[in-house]
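What follows is a set of notes on a single structure, which appears directly below.
All protein chains of the complex are present and in place, except for one that has been dropped.
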Amino acid sequence: MDILNALVAITNYILIPATAYGSQLALGALGVTLIYGILRFSNFAHGDTMAFGTAITIMVTWGLQAMGVSFGPLPTALLALPVGIAATAVLVLATDKLVYSYYRRVRAAPVVIVMVSVGVMFMMNALTRFLIGVDDINFADGARFVITAREFRDMTGLAEPLPIRSSQIITIVMAALIVAALFWFLNRTRTGKSMRAFSDNEDLALLSGINPSRVVAVTWIIAAALATTAGVLYGLDKSFKAFNYFHLLLPIFASAILGGLGNPLGAIAGGFVIAFSEIGVTYAWKKVAGYLLPAFEPDGLLQLLSTEYKFAVSFVILIAVLLFKPTGLFKGKSV
Amino acid sequence: MSQHQPKEAWGGQWRAPVLFAIMAALLVFEGLSNGWNGALGIINMGLISAILALGVNVQWGYAGLFNVGVVGFVALGGLAPVLIAMPPTPGAFKAGGLGVLLALAVAIVTLGLAVWINKTQAKRIRLIAIPAALIAGFFAYRALLDPAVAMIEAINPSATGYLGGLGWPTLIAWPVGALMAAAAAWAIGKTALGLRSDYLAIATLGIGEIIVSVLRNEEWLGRGVMNVNGIPRPWPVPYEIDLQNDPGFVERMASFGLDPVTGSTILVKLLYTGLFAVILLALIWASEMALKSPWGRMMRAIRDNEISAAAMGKHVTKRHLQIFILGSAVCGLAGAMMITLDGQMTPSSYNPLRYTFLIWVMVIVGGSGNNWGSVLGGVLIWYLWIKAEAWGPDMMEFVTAQMSEGSLKQHLIDSAAHMRLLTMGLILLLVLRFSPRGLLPEK
Amino acid sequence: MSFLDASDMVGGYGATNILHGCTLQVEKGQIAVIVGPNGAGKSTAMKAVFGMLNLREGHVKLDGEDITALSPQERVKKGMGFVPQVNNVFPTMSVEENLEMGAFIREDDFTDTMEQVYELFPILRDKRHQNAGELSGGQRQQVAVGRALMTKPKLLMLDEPTAGVSPIVMDELFDRIIEVARTGISILMVEQNARQALEIADRGYVLVQGANKYTDTGAALMADPEVRRTFLGG
Amino acid sequence: MIRVENLHKHFGGFRAVDNASLEIATGSITGLIGPNGAGKSTLFNVIAGVHKPTSGTVTMDGEDITGLAPHELFHKGLLRTFQIAHEFPSMTVRENLMMVPGDQSGESLWNTWFHRSRIAQEEAALLKKADEVLDFLTISHLKDEKAGNLSGGQKKLLELGRTMMVEAKIVFLDEVGAGVNRTLLNTIGDAIVRLNKERGYTFCVIEHDMDFIGRLCDPVIVMAEGKVLAEGSAETIMQNEAVIEAYLGRGLKNKVKAEIDSETARHESHGAQPGLGDEAGHGGAA
Partner (left out) sequence: EDVKIGISLGFTGPLESMSPAMAAGAELAMKEVSDSGKFMGGATVTPVRGDSTCADAAAATATVERLVTTEGVKGIVGGMCSGETTASLQNVAMPNGMVMISPSATSPALSSLEDNGLFFRTAPSDARQSEVMTEIIMEHGIKEVAVTYTNNDYGKGLADSFQAAFEAAGGKVTINAAHDDGKSDYAAEVGALASAGGEALVVAGYVDQGGSAITRGAIDSGAFSTFVFPDGMVGDKLQENFGAEVNGSFGQIPSAEGEGKDKFMALAEAAGFNGSDVYAGEAYDAAALILLSMAAAGTTDPGVYKDKVMDIANAPGEPILAGELGKALELIAAGTDIDYIGASSVELIGAGESAGTFREIEIKDGVIETVKYR
């Protein structure tokens, strides 16, 4: 029996990737949940907002690289991130002014605004592709690994490797920082509270002297920051491809709902549940079983479900959770 | 803040006829300028889209059920023509049919058992017994299914490798598609309809994805990603080639002054148009009758305020289930019609953007709660979706015409294809901007 | 010149007018009460005064300054506070946060005011960490009034503050309103508990179909048998 | 008859209804009063099937109806109104009324397609009935208005109007009076009495207007902190020290002394004849 190798294999193929992926989903879901909580609609353009922010960040990164700027062992994109966020903020604020503000004024039904966001999604989608094209772009630089597979094997003498990529560490650390900051902001600061008040009862917020345009603007800016950061971290860890960001939307929505819409804590929990279930349920346990029970030579892969169904599995879990907790793990809102 | 009152839509009672006339004019113009084949093609898919939109409207507009799993029901309906109309694969049923049926029976028994335990047993027992039953059932299911599937898929994999269909007339597949979707809706509704608005939405989104996943990956059922093609046409639609080879037909076309190719392609499309139009009209009649009766009033009441409707004696869950099944059945029907029209089943093409959100766009643009609105929205949005493909690059050409040669111009021209999405988005935003409650609002 | 002077207001929702030349005035430190049948336009008049409804005619002046064109939140800054008839709390925020939101525009320390609100409505102190949406009808009403008091407004507008509150709390509330008025704050309120309200009113308005039908001191209106019979329930 | 036995309803650790037992006799108009947060609406909600009780039972004419769904209770003749009006906002006022009756054949899809004439007949009858109710409530000019556009009080009237559309056995009214003009409230009171006398409806009424309670209700049940505090005729309740302490209060402290004196004088002269010239509605206790 070889518990150590089994543990390493599980960590390498389940724990670490699921944590990193979960953080990426959580950051995306935070943005969705924030918009839902405060502006009260499901923003289908969020995935393309992420794509746009990342595209700008990449272009700035290229610029920086061309000027010879680098960020030591960290990816240069982190330096470019603020610019990406700023540009995205400008874009979403402009979108709000040109598009969404009208529907808020006429008090359109949420579903109408959702459809409007589908329209915005189409347009942003095209905009991003005009800007940077449709290709797969790899923009991660700096040190790729904290520890590589070979280094780990040499170090420990284990058969199983446990490489750790720097992008994974960066993702997890950034996600934790951002989440903490957001919590503090929403629950402790005056602006944060006024945003929650606005989300609760818009008319009454007005009567309390809360400036709605400010709340809306701050919300969009935060959403832009979250979207861009999530997009860039995701792109660093994988690669940038405009098309993929649209597809990221589904697991992101699933995370936000699973956790409870409008609830930031829920978004994070949701992200991790989705990530772990996608990876955990479809994992083939053959290798681990081989380490644990060397005598037992399994014929099959010991895989509960083939990986084609990983997405389906996460939705099954989502539905199961909703059956017992109809507004998500953390008691979300519903319009 | 201002108190906004929805303005009375312009045109009053003339609005609908005028908008429909404009739509008709657009299609006629399309036919005159670009040929009737294209126009009829748009009309045919437009009619199917209208039926789909009607199905979604029944759920959303009448009862406020936010179903974004439309793609799942469409896909399920699409499976019907494969199962009904395709010829059976020789030897497939003998090889693995029994195993598959047994496995499905095990699956159903397991689920039934779980539900029974959940209903009758104490909480403590449930906690252990349900997972135990499910896990045991799952392994039994896999044990039965896997070898059977392997046998079926081994039969001439590049051409068949699936059970095949019954070889019955394709028209039968349409109601069957509706029934299959209805059955799925019943099971889903029983479990998920308790959920509120967006939670129901994402649950149905998930269910849609699950259904599509199954269709994509269960090759024994419908060849999965390998597609099934050559689905027979329904009565009374003939094949163009046969017409072109029929001297009688060629003669008749010649007497109209048409060449046989044009004549046959248009005739085939017209026959489809007729079939679809009959079904659409029947559905509209049924929905209008229902909507304008106490049933419709009850549904609107439930949509407006469930708690109060329940206090006024309306069985909200039952009604929700009823309408969820009806709407889904309509989507399934449309799915079956669409596959028949395409002549092939392509599971990978079922993506939510095209089969869920585009349909929703149709409903909202048309005006939710209004049946005629859904029809208008369905045809109009499909027309735009198709035309945007051509308009996008045209627009780009127009924009870049004034530009000097250079990399920017080249870049823009190369990106012209993305104008499709841009144009679509722009049109959507414009429509929703100038009639936010849809073109034909619910009165 | 009255502290609040809303004269000849004409306006409504959509095309139809609800208000047909309604006039409301409150002096500094006084209490004005609007009564009238259901649907007379009382709430509409309040909204109009607060800028939540665009006026077609007429003007609103506060302390001599014309504020007809200001948005509601600008009026809050000018010292107006409003408790609407419905939807008057933040349901998923705690009672305490509701009160804090009332003090949103205040820069100074508002713990004193909050303390006063808790003294006025002791039940709110017990429930201060509970979400307002989980309160009983009357408790919510208390939160709503408390929220408006937190603003420390110069003009306090209350749309049926006592609807659904128990008699003892109603008395407390009216008592408190008198006290508030004594500190120089003007009060404009709509009441269906009209007799109690007119009792403490310096001025009473009877609004019918969007226009002033009777205007007098509270006591005089109470004494008018016609008014009593038709509008005050005998 | 409705009998509530040892009923508990807890929200988390909070006991909103705490071991309440009470009876609503057939044919009575029972008043239910108590301080804000006493658990009155919660009790209603439990009886009406909106909340499941934590423990305890509710029976109706001897039959256990604990935990039945609202729509089932409706068909047993148990109707209720909501404290915060629950109208159907996008439907017209008239439609709000017409949707109420439960046995409409037009509610079956089959009939909407194949029995249209039967539906038309029923609809005509319903329409007439709805118009009568609207006339009665003095809001017939609003019949084609969207219910969402009504004023606060008008919504309350509509709420009441819905209970008049069917033959109910027992009607629970949660603060129909709040926000309703007092003159109109008197009319509503008359209507309740009439429904009670002529049609044999049983009523259970939550109300904070003691005029109204005093004029209509016998007996009156007082709740406080989730428990039943007292029960008896309106007069005895209004004299009850504990009830005055917890609920009725002793009038305004801040008013000019002289006025209070003259008030008291007047009350005394009127004695226990509620409803007429009774300045402070609950003045019976002053």
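Which chain is which? They are A, B, C and D, in the order written, and residues in each are numbered from 1.
Basically, contacts are C-beta pairs under 8 Å (C-beta built on N, C-alpha and C of every residue); 3 or more make two chains touch, one makes a residue touch a chain.
Only a predicted model underlies this, so the values are computations on that prediction, with no experimental measurement involved.
Trainee: Please provide the labels of all shown chains that the missing chain touches.
Mentor: Visible chains that the missing one touches: A, B.
Trainee: Give the residue, chosen from A:Leu236, A:Ala256 or A:Val288, that touches the chain omitted from the document.
Mentor: Only one listed residue reaches the unshown chain, and that is A:Val288.
Trainee: Touching the absent chain in the whole complex: find that residue among B:Leu144, B:Leu195 or B:Met338.
Mentor: Only one of B:Leu144, B:Leu195 or B:Met338 touches the chain omitted from view, namely B:Met338.
Trainee: From the list A:Ile14, A:Met59, A:Leu93 or A:Ala217, which touches the chain that is not on show?
Mentor: Answer from the full complex: A:Ile14 touches the omitted chain.
Trainee: By the contact definition given up top, give the residues of subunit B that touch the hidden chain.
Mentor: Within subunit B, the residues that touch the unshown chain are 34-35, 37-38, 41-42, 45, 157-159, 216-217, 224-227, 229-230, 240-241, 261, 264-265, 268, 338, 341-344, 346, 348-349, 351, 354, 385-386, 389-390, 393, 410, 414, 416-418, 420-421.
Trainee: To test your reading of the contact rule: which positions on subunit A touch the chain that is missing from view?
Mentor: 9, 12-14, 17-18, 21, 24-25, 129, 133-136, 138, 144-145, 148-150, 152-153, 161, 163, 165, 234, 238-239, 241, 243-244, 246-248, 251, 275, 278-279, 282-288, 301, 303, 306-308, 310-311
Note that in this section only the chains that are shown with their structure count from here on.
Trainee: Please state whether A-B or B-D has more C-beta contact pairs across its interface.
Mentor: Between B-D and A-B, contacts are more numerous in A-B.
Trainee: Distance-wise, how many Å sit between the C-alpha centres of subunit A and subunit C, to the nearest whole number?
Mentor: The separation of the two C-alpha centroids amounts to 46 Å.
Trainee: Which positions in subunit B touch two or more other chains at once?
Mentor: Touching at least two other chains: 1-2.
Trainee: Name the residues of subunit A that each touch 2 or more other chains.
Mentor: Only 203, 206, 212 qualify.
Trainee: Which positions of subunit B touch subunit A when the two form their complex?
Mentor: Per the touch definition, subunit B meets subunit A at residues 1-2, 4, 6, 60, 66, 191-192, 194-199, 201-203, 205-207, 209-210, 213-214, 216-217, 352-353, 357, 360-361, 364-365, 368, 411-412, 415, 418-419, 421-422, 424-426, 428-429, 432-433, 436-437.
Trainee: Inside the complex, what are the residues of subunit C that reach subunit A?
Mentor: For this pair, the touching residues of subunit C are 50, 52, 71-73, 76-77, 81-82, 84, 87-93, 97, 100-102, 104-105, 147, 151.
Trainee: Report the residues of subunit D in contact with subunit C in the complex, numbered from low to high.
Mentor: 11, 33-38, 40-42, 83-84, 139, 142, 149-154, 156-157, 175, 178-186, 208-211, 246-255, 259, 275-282
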